[in-house]
Every structure is written in C-alpha cells, then in structure tokens.
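I'd like to ask you about the structure that follows.
Every protein chain except one is present and positioned as in the full complex.
Then we have subunit A:
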Amino acid sequence: MVFDDRSPIYLQIADQIKSDIVTGALAEDEQVMSTNQYAASYRINPATAAKGFAQLVDEGVLYKKRGIGMFVAPNARDLLRTSRRDSFFAEVVDPMIREAKAIGVPLKDVVQHIRHYGDA
C-alpha cells in the first residue's frame, strides 16, 4: 500500500487493516503480520506500525495472544460493517448527489444506473 503524508501514518495503517477485514481479505481469527514484519514490508517505522496496531486492539478489532501475535477479533467484521453503514450515506452517497447536481446529471439517471449496476 502507498501512504500519503497528509494524515498520520498509524491511522492509515489502521484504516487499511480495517478495510482488509471488511472486504474479507483478512478473515476473523486470522493472524495479522507482526509490527516488525509490517514495518519491513511497507518501509515504515516499527513504532508507527505498533501504534496503528495498538489502536486496533483498543478498538476491539484485533486481539493479542501472548507470545504468538495479533489476530482479527471474531466479531470485527460485523463491528466495522455496522460503523461504516452509519457513515455510508453522509460520506459516500451525499457527495455523489452533490457532484451529480453540480455537473447536471439528473438524479433519476443516477438511480437508474444504481439499479442496473446493482443487478448486474
């Protein structure tokens, strides 16, 4: 993954892992990389990686097994899906509607496209 330098990297790490859990790329109870592995793979500071992982442990998304490593929490996917659903309309749909209005795409065309795309 590529990090941008406009927001703290530990948050970008946490967000990336959350996305992997939501899409199913990381399964529940699956072990995640160690912070040192993660740091080496993405060329980032190990302390930064550790901070990102610690945040996920605090949020209940990951859990630690002593001496073994960190794992995806059994209910992590549900937890994340619920919280993303809460912000879905405000963060995804509303900006789309604003853009459609700004460039003059009728909302009925948008709705039609969504129906087609959803059925395809």
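The definition used in the following text is that contacts are C-beta pairs under 8 Å (C-beta built on N, C-alpha and C of every residue); 3 or more make two chains touch, one makes a residue touch a chain; residues count from 1.
Everything below uses one rule, namely that contacts and distances are computed from a predicted model.
Its UniProt record calls the unshown chain "ABC-2 type transport system ATP-binding protein", which is the correct pick from "Acyl-CoA thioesterase-like N-terminal HotDog domain-containing protein", "ABC-2 type transport system ATP-binding protein", "Anti-sigma factor RsiW" or "Peptidase S8/S53 domain-containing protein".
Touch with the chain that is not drawn comes from one residue among A:Pro8, A:Pro74 or A:Pro95, which is A:Pro8.
Remark: the residues of subunit A touching the chain excluded from display are 3-10, 36, 39-40, 42-48, 51.
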